[in-house]
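Every protein chain but one is kept in place in this view of the complex.
Then we have chain A:
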C-alpha cells in the first residue's frame, strides 16, 4: 500500500500546503516541519510556476514571491525536501504544473522525487486523458499520481477513480483555489459515487479554511486539504510563519479530531 493511502488508516487526514521558496527555502523547510508537528498528516509543497492557471490570487501571489528569481533551480527544491526528510517522516506531495516536470525531464523528476523522499504528485494540468505520458515514470519510481475529481466530473468518475493511487483530490467547488464560504451541495454524493469504484481515500480541497469547514469536510470524506489559508499565513508572517502555521495546524487538528 502506498505511504499516502496508508496515512489515512489511523484517522481523518489534514493535508496542508505551502509554496516552496516562499519567502525563502529555509523558511519553507521550517514551515513543513511545523505543519507536521502541528498535526498535518500530509504536506503538499507547491513548486512555483509563472502562470498557475488553476490557482487563485493567494497562491498566485505566493508563486510570484517564490519566483523573485525566475531561474530558481528545481534542484534547490529537491535539496529542501532532503532537509525536511532529516526532520520529519510526514508524507510529502508536490503540487506542480506539468511544464516544470517536462523541462526537468519526466524520468529525472520522478527519479529525484523518489531519491529525496517525495511520495506523490498532484499535477493540475494533467487530466486523465494525458496521464499516460507520465505514468511509466511514476510507476517506475513508486510515486502516487494523485488525480483530481470535481463536482462536474460526473461520468468521468469511474475511470479516474479506478486508476487513482495515494488519495483522490476532490475539488469542492468550481473555479480556482482560494478561501470560500460555501461549497458545492452534492459533495457527499460525489464522494459516495467515487467510493463505488475505489478504496483509495478521498480528500476535499479548494476553499477550505476554517476549523469548522475542515471538520465538515472530514465528516463527508477521508481528509481535508487546506492550501490558500496556509499560504496566507506565510504571506502575513514571512520568516516568522513556522510558529503561526504550527498553531493553525493544531486548531485544525483539534477540530477534525473532535
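FYI, a residue touches a chain if its C-beta (ideal position, glycine included) is under 8 Å from a C-beta of that chain, and two chains touch if they have at least 3 such contacts; residues count from 1.
We adopt the following convention: contacts and distances are computed from a predicted model.
Peer 1: Just go with whichever of "Tryptophan synthase beta chain", "Cell division protein FtsW, lipid II flippase", "Sugar ABC transporter permease" or "Peptidoglycan glycosyltransferase" UniProt uses as the name of the absent chain.
Peer 2: "Tryptophan synthase beta chain"
Peer 1: In the full complex, which of A:87, A:152 or A:186 touches the chain missing from this view?
Peer 2: If we include the chain that is not displayed, A:152 is the one touching it.
Peer 1: Looking at A:99, A:186 or A:240, which makes contact with the chain not pictured?
Peer 2: Among A:99, A:186 or A:240, only A:99 touches the chain that is not shown.
Peer 1: Taking the full complex into account, what residues of chain A touch the chain not shown?
Peer 2: 49-51, 53-54, 57, 60, 67, 70-74, 97-104, 124-130, 147-150, 152-156, 160, 171, 174-176
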